[in-house]
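Below is a structure I'd like to ask you about.
In this view, the complex is presented without one of its protein chains, the others remaining in place.
The chains carry the letters A, B and C, assigned in the order they are written, with residues numbered from 1 in each.
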Amino acid sequence: MYGTGLLKGMAITLKYFFSKKITVQYPEEMPQLQERFRGRLYIEFEKCIACGICTKTCPNDVLSLEDARDENTKKKKLISYTIDHQYCMFCNLCVENCPGNCLHFNHDFEMSKYNREDIKEVYHRPPEMDQVASSAGTSDSGEASEPAPGLTEEALKKQKKIEALMTALDKNPVKVLSRYVENEEDAQILAGIIQADRSKAEKIVELMADDQDKARKVAVAFVNKEKKQRQSQGEGGEKHEHE
Amino acid sequence: MMQKIETLFVDLSDWFIAWLQSLGVPLAWADGILLLIQFLCIVGIILVNITILIWLERKVSGFIQQRPGPNRLGPFGVFQTIADALKLLTKEDIIPSKTDRWIFLTAPILFMTISVMLYIVLPMGKDMQVVDLNVGLFFFISLGSLTTIALLMGGWGSNNKWSLLGAMRSVAQMISYEIPLALSLMGVVMIAGSLRLSDIVAAQDNLWFVILQPIAFLTYLISATAELNRGPFDMPEAEQELTAGAYTEYTGMRYALFFLAEYTNLVAVSALASTIFLGGWQGPWLPSWLWIIIKTYLVMFIFMWAKWTFPRIRMDHLMAFSWKVLIPVTLVNIVATGFGLYIFKGIGG
Amino acid sequence: MLSTERLTINIGPQHPSAHGGLHVEAVLDGEVVLDAIPHVGYVHRSVEKIAESRTYAQFVPYTARLDYLGTHLPVIGYVQTVEKLAGIEVPERAEYIRIIMGELSRIASHQLFIGSLAIDLGATTGLLYCMRDRERIMDMFEMTSGQRLLAAYMRIGGIAEDLPAEFIPAVRSFVRDIPKMIKEYQGLLYGNEIFQARLKGIGKLSAEDAIAYGVTGPNLRACGIDYDIRKAEPYGIYDRFDFEVPVGSKGDAWDRLMVRNEEIIQSGRIIEQALEQMPEGEIQAKVPRVLKPEKGKSVYHRIEGAKGELGYYIVSDGGEKPYRLHVRAPSFVNLMALPLVSRGGLLQDIIVNIATLDPVLGEADR
Partner (left out) sequence: MSTQQAVFEDISKTWGDQIEVLEDQYFEGVKVPCKILPEIFQKLRDEHGFNYLANITAVDFQDRFELVYHIYSIPGNRKLLVKADVDHDQPLAPSAVAIWPTADWQEREVFDLMGIRFEGHPNLQRILLPDEFEGHPLRKDFSMKG
């Protein structure tokens, strides 16, 4: 009969009138991003060997780098690295082709800026990366690569210590961590936290190299927080914290 | 207490007249002043109603489309409309150079004025009516059809092809649907035996006319949708075809006036539907003025629900539907009502 | 008899139903259309010239921007052309993944077709429901490639990354839900009498005209011609799947809608079969880092895109960049039929015809 189609449509819309709303309330509620989501491109400056493959693979000339010969090792080193996000197509070609695996996309998608110039992101060589203080050869990069003498020695020592601790932590986390917390169980919890969040691991390792007491305090704080969280999760059902 | 709330507004006006008379103002003057105040109240009611209504329309459309609708300003986003109105008020009033200036400028004002005038005869509760005309229904229908002129003025004055097309469509549509609209109300008038709206409400003491006249109610709803230029009959605007039809060249507050007037009409038409078919302000427990609001909003929900479900009909189908379906159906309904009345009176008398 | 003046109005390029930059010059007599002349080129980006200054691998992401509504299909077409040109064999698993992604793109494109048709007819809610269902496909694209709309997932010789673990359950549940979605569109749109009245008998295109004007894809099949490149010249591994090619009979807007509706179901069938048959293994063939196809070789390769025959013609001069690349865009050719189907109808039918010819201007203008 004429009109049944209309009524059927109205029944469908009425059904949805009372159904759950599916809009993601964006600024308050972050969208569920998939693991491979390509947000902002970033570079791990320390790992880059300045080979320039990324700049050659990029279809849109987003990437550019400035390199120089190291006086001592005769190797190329990276002085600065520029990512001009406004031309990026998020095609992933640079990430796939990077031999040192130092280009990545993170999950940050809020990239809008008020000025066109602000979109460009320039990485400068951090001063502590220059292991031996050298006055020559780096003059073109200005303030970024002229570290104060003396500090470099100390920074280098610390760097090495951190690196050693990090490898130890990766190999046997519970053993290393049990020195900083009360018992083995807590050490295990802490190991879990550190494995889940790399930034926390780095923080703790840095403190270990610097100030043992402070590291202990922070470690205990981490464990207590995690314990509390587990408790509340036990009450409120399984909830995955989304990052 | 209940009685107090029921007669709240009537008491207020009685008290006001008495107060004016105690100051030595003659009765005729006092009545005049009261009329003026009543008119201002209507404008106030309209504005408040429209803010709620536009918000409601957005909420309904959102809910139907699985969205929450506006929810940023105020609780549940109720202040969204106010913010929008403020924005439109502060916008530049652009008058294109090639327009027919005076026609262009007066069209939205005329549209709004006509829409507001519709409210004069609507009973908004027991004894709550600005003017109880003995030809109230007739007044309503004839004023309602005047809005065509305002739309035509807007479309013609804009000197824009889209606007003109929209205006032409609106004239054709309004003329075609005026007839079934009036005819579908005739059955009710025949039963009630009066064009006075308060009489029609009183005649529904025992039985709402929607039960006696279901076909008339349906045809009224359909032709009212067309009269209101609402989806699925929104030919004159037809956003996807005519960009905005007759309103294409309007900006700022002038555009807002058109927009507001359309919603004013929506409230008026829905209120008339509840007055004529749903027993008007009559209802148990609650005060009469609350009943009419509830019924009006229910009718408006039906309008919104249909708008957000259906696609737009085609122009020639629209005309054919009016002339080939609605008008014959309403005519048959009138004849059937006449027969029914004759038989009923024959039995009764 | 009143003499009436002809009225020329410009639908677009800025118009709610211009589908992204189409300009139709409509000559009207009242509401009756005397002629409708499409003007394209408002989103021209000279993709073919860009190709000449990019290496074969670098050009991959640009192709996704042709038909951005069925984003994997133009990429598949391009990489397969280059593989033909350079003689690269693609691993089995990559072929299956390409089929799945391509058919998902086709479903996404057709869903958006239904939605945009609905909103062009004034049924806003239809669009929102279609968008909601398409969102699940977008999520799957994000899952695999990290990009939602312009997923550059295909690579010359294979695909970029293997499927993540959560992908296959997601596809399965989506394919399972296709009949439910269709039923909802049926209830809200196809079953609606107003909707039917707006589409049935509108914009008729005869089979002869369709062939003469080079109309392809669902629009050609709606005219009653059983021609699908997936069957006529199976590319990739399409010869391994069992599916039907839906064909219309009248060639009107309604048939164009119904053909696409049926294609969604058939694509679902293909995806199901592909999931069953998909082997484990390599996803990327060995491709030299700098790809230099043989000098003087040229290849024309065509696939069944969401809009019709999508062809690439590439000429190599032995260098690492294509000497000449031409895209045979179905939307561009299909748009030529717009005056043909619109003449004699009403102004409102032009909107229906634009929507049902389903041009995507990124592809038409290139």
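Following the convention adopted for this analysis, contacts are C-beta pairs under 8 Å (C-beta built on N, C-alpha and C of every residue); 3 or more make two chains touch, one makes a residue touch a chain.
Note that the structure is predicted; figures quoted are calculated from it, not measured.
In terms of the touch definition stated at the top, the absent chain reaches C within the entire complex. Contact with the chain that does not appear here is found for just one residue of C:T4, C:S53, C:S173 or C:S206, C:S53. Among the residues C:R240, C:R269, C:H326 or C:R343, only C:H326 touches the chain that is left out of the figure. Looking at chain C, the residues touching the absent chain are 40-41, 44, 46, 48-49, 53, 84, 211-214, 216, 225, 227, 232-233, 298-302, 309, 311, 313, 315, 323-324, 326, 328, 332-333, 335-336, 365-366.
Basically, only the chains that are shown with their structure count from here on.
Chain A and chain B, compared by their mean Cα positions, are separated by 60 Å.
With centres defined as mean CA coordinates, chain C is found 46 Å away from chain B. Note: centroid distance chain A to chain C, computed from Cα atoms, is 38 Å. Touching two or more other chains at once are residues 64-67, 308-310 of chain B.
Touching of two or more other chains is recorded for residues 6, 9, 12-13, 22 of chain A. Residue ranges on chain B touching chain C, taken from their complex, read 61, 64-67, 161-162, 165, 231-232, 234, 238-241, 243, 308-317. Interface of chain A with chain C (complex): residues 2-6, 8-9, 11-13, 22, 33-38, 57-59, 89-93, 96, 105.
Residue ranges of chain C in contact with chain A, taken from their complex: 54, 57-62, 125, 132, 139, 142-147, 150, 152, 160-161, 164, 184, 187-189, 191-196.
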